[in-house]
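Omission of a single protein chain aside, the complex is shown with its protein chains in their original locations.
Up next, subunit A:
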Amino acid sequence: MQPKPSGWQYRIPSFRTLLVISAILRVVLILYSEWHDAHSIVKYTDIDYRVFSDAARFILYPNLQGNIAKGPLAPPSFAVGDPYTRETYRYTPLLAVLLLPNEWLHPSFGKYLFAACDLINGALIYKILIPHILPDTKPPPDAHATLLAATHLLNPLVFTISTRGSSEAILCTLVLLTLFYALEGRQNATAVMLGISAHWKIYPIIYGVSCVSAIALQQVNRKGWGVEYLRYLLGRRALRFALLSAGTFIILGAACYAMWGYSFLYEAYLYHTDRRDHRHNFSPYFYLIYLTYPISGGTSADLSIWRQLLRSPFTSLIPQLALSLGTGLALGQRTIDLPFAWFVQTYTFVLFNRVCTSQYFIWYTLFIPLLAPRLNLSWKKWMMCGAIWIGTQALWLAEAYKLEFLGDDVFFGLWVRGLVYIAGHAWVLGVIMSGYTPGLRL
């Protein structure tokens, strides 16, 4: 009789079992959310879910509160409602369309959709790990991949976000699909998915830079970035990728504009270019925005040029764009490095954004299961990174509670903790970057 194989990898349940457990967990939480919301004034469901659901209702019931789609090609023969009638609905109208079954099927349909996307994301992580990331590491890859996928599927941040009704899971699915196709070498599919992802939320546009860089470097025979690299960066294949991606983005945007008009353009995109989030959030810029919020008719034109520069949104925009795009060029050297490049790009985008809430973190923690096998870090470094990443947030949250609910005058202290958040998270990123080892495959 053969001895039973030993080792931790043989004690890991199968990926199918993990999916079933994850699905059951999410169904239970969604059912609990319905009971909780019916019996408590403090709701389990995120306020955003009510915003999405209301927007879906407005689409289905035009002329309710005078709402009607105002696009140039809105059908004259039957009225379609305008999701932007709902205040604070600042998303693509396709999200409200996806949630139409909330009205005619069940109010929790959207939560089940987001939970299903969570499971798809876990499956995509698994499918990316086995052929692309884990072949270079120790066997057996399926147990290792299951364990890594579990860090996403059983992550409390992930399953509470989706079961509370936040739509981030859909964006994660689109981004992971884009990455999956990129790693499979299917550039056209990658370009189309990137266009769809950027339509959904604008920031995935930054991934285009690393994709194009990887495409260019695939064709470069000599070392480094020289004239040859630049030539291929603007060459036929890179151009085709960019045009296909941009074309997808434009077609989707044009279709939505045709139906819903300027309100779509403004709420989904233009609003975010000039938003002034003055209320406290992790970014230390909140306090600057609050103190310099223009009183009706007032300007800062009488300040010196240096003071105007210090207050300028470019002090955060330039580092943000420079890093989120520049790291894509610098680190997207091969297709196999794309998970790492996208992680760094997203991390820097979130870190230097003038507003930051907890939900933004999922945009980059999504990539951690794909990075982990390539990070050569000691347990001590891992623990320090975790402690600082979480600790700086906890430090901020403790002060924010005092401001929000106790009414303590802690604006300055909260701002200082925002600076600590920036410094701490920058350090964590530096450690992770230093620990990255490239894969063996191109």
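Methods note: contacts are C-beta pairs under 8 Å (C-beta built on N, C-alpha and C of every residue); 3 or more make two chains touch, one makes a residue touch a chain; residues count from 1.
By definition in this document, contacts and distances are computed from a predicted model.
Hidden from the displayed complex is a chain whose UniProt protein name, among "GPI transamidase component PIG-T", "proteasome endopeptidase complex", "Serine palmitoyltransferase 1" or "Protein PBN1", is "Protein PBN1". Summary of contacts with the chain left out: across A:H106, A:R186, A:R231 or A:R307, the touching residue is A:R307.
Contact between subunit A and the absent chain runs through residues 41, 43, 47, 50, 54, 87-88, 223-224, 278-279, 284-285, 287-288, 290-296, 307, 310-311, 315-316, 319, 322-323, 326-327, 330-331, 333-334, 337, 344, 348, 351-352, 403-412, 415-416, 419, 422-423, 426-427, 429-430, 433-434, 436-438, 440, 442.
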